[in-house]
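Heads up, one of the protein chains got dropped from this complex, but the rest are sitting where they should.
Up next, subunit A:
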Amino acid sequence: MRLLPGIPMTLQLAFIASAFGVFFALAAALMQLSGNVVLRSIADFYVFCIRGTPLLIQIFLIYYGMGQFDFIRHSFMWPILREPYWCAIFALMFNTGAYGSQIVRGGLLSVPRGQVEAARSCGMSQVLIYRRIILPLAIRQALPAYGNEVILLLKATSLASIITLMEITGLAAKMISETYRVVEVFLVAGSLYLLINFILSRGVAVLEKRLMRHTAAERPSSRVAARGAA
């Protein structure tokens, strides 16, 4: 099957972008919650711009837009921006960073204040509180939504085909242009995404279960207790 060589490219785009994107998300979320007006405004503006514009246009702007300027073409960044591969990764990374930041922020806000105060009263430093209390709780809270975001990102990689990258959709479009068999080729391409996302969502579910082990163990016993009380 000629679409299979596109899978590594699709996976690379999705995983590299989400691996870097998670730092953007965390940084933007922390900036938004920092209480510092300047930091918060920067993060707000970033999220506002990226969430408010289509990814397709962001890819076009990064790829064709930046190539128009001489000073960018002569800058140290050009060897990277010259490549459609990195342009796509940048666009996907900024994108998932913005959406992810809102998920992370929600997770951070869900950490009960009392736990943070308890940690502080034990004499933990701010960094330690983040490492031991806030982040583990926030990650657990944010994981289901973040898994969703990674799935969205994986599907968004299909847009990279417009800047000449031959991932699944790019190869599918090329095949269609040669064979004119639209339905068959897109059905196969769609199934490939479905398969990848199935594995991905199972992975997230397993991770979720592991992180929620305490509640999983609690649930049956609490149900028994509740029944006993009734």
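We adopt the following convention: contacts are C-beta pairs under 8 Å (C-beta built on N, C-alpha and C of every residue); 3 or more make two chains touch, one makes a residue touch a chain; residues count from 1.
Throughout what follows, contacts and distances are computed from a predicted model.
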The chain not rendered here carries, per UniProt and among "ABC transporter substrate-binding protein", "Thiolase family protein", "HMP/thiamine permease protein YkoC" or "Xanthine dehydrogenase family protein subunit M", the name "ABC transporter substrate-binding protein"
Can you work out which residue in A:G6, A:G21 or A:P84 touches the chain that's missing from view? A:P84
Check the options A:M124, A:I139 or A:I162 and report the residue that touches the missing chain. A:I162
Considering the whole complex, not just the chains shown, which residues of subunit A touch the missing one? 64, 67-68, 73, 82-84, 162, 164, 166, 173-174, 176-178, 180, 182
